[in-house]
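Let's look at subunit A:
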Amino acid sequence: MLPVSHYIYLSLALFIIGVIGVLTRRNVIIILMSIELILNAVNINLMAFSRMWGSVDGQIFAIFIITDAAAEAAVGLGIIIAFFRNRPTVLADEMDLLKW
Partner candidate 1 sequence: MMLDSILFYFFAALAVGSAILMVTRRNAVHSAVFLISTLLAIAGIFLQLQAEFLFVVQIILYVGGIMVLFVFVIMLVNLDVAVRQMKFNRQSWVAGLLALVLGGLAVVVYRSGGGAFNLMGAPATTMPPNAEQVGTVLFQKYFLPFEIASILLLVAMIGAVVMAKRKI
Partner candidate 2 sequence: MPFGIEFDDIRQYIAPVIYALVIVAVLPLMAGYIVLLERKVMAHMQARMGPMRVGPHGLLQPIADAVKLLLKEDITPKNADALMFWLAPLLSVTMALLAYAALPFGPAFQIADLDVGLLFILAISSLGIYGIVLGGWASNSHYSLLGALRSAAQLVSYETAAGLALVSGLLLGGTLSMKGLVEAQDSQGVWFIFVAPFSFFIYLIASIAETNRAPFDLPEAESELVAGYMTEYSGFRWSLYFLAEYANMIVVSGIAVTLFLGGWMRPLSGVHAHIFGLPYELLDLLPALIFFGLAAWCTKLALRQGEQIQKMVMFLFVGLFVVLGAAMAWSLTSTSLMPGIHGAFWFIVKVLVYLYGFLWFRFTFPRYRFDQLMKLGWQFLIPLALVNLVMIGIGIVLAQQFLWPLSLAMIAANVVTLIVAFWLVRQGDKPSIVVLPAEDELPAAGPGEIR
């Protein structure tokens, strides 16, 4: 197997790309997708360490993270649809109903 550092760097790259997506995009859906990317970056780390130690505990955590991602996506998209019905926009900076 390759050294774990390879996986850590890959994970870091994906994580940073995800962060850039969350911070810079306006479209809420793409922001949510970037969050998925971040979660996946974490998963890669977990899997690499799991392989390194030869135990499956890391994989269990990855499963929990995927579960969490599913819940997050369902609720997040539900919010987007509910919001969209009241105000037809998907841009984060136009969702300013609470501002005055």
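How were these picked? Simply put, all candidates are chains of the complex that A comes from, given by their letters.
FYI, contacts are C-beta pairs under 8 Å (C-beta built on N, C-alpha and C of every residue); 3 or more make two chains touch, one makes a residue touch a chain; residues count from 1.
Just so it is clear, the structure is predicted and the values come from calculations on it, not from any experiment.
Novice: Judged by that same contact rule, which candidate in 1 or 2 sits against subunit A in the complex?
Specialist: That would be candidate 1, which touches subunit A.
Novice: Within their complex, state which residues of subunit A touch candidate 1.
Specialist: Answer in residue numbers: 1-10, 12-21, 23-27, 29-30, 32-34, 36-37, 40, 43-44, 47-48, 50-54, 56-57, 59-60, 62-64, 66-75, 77-82, 84-85, 88-93.
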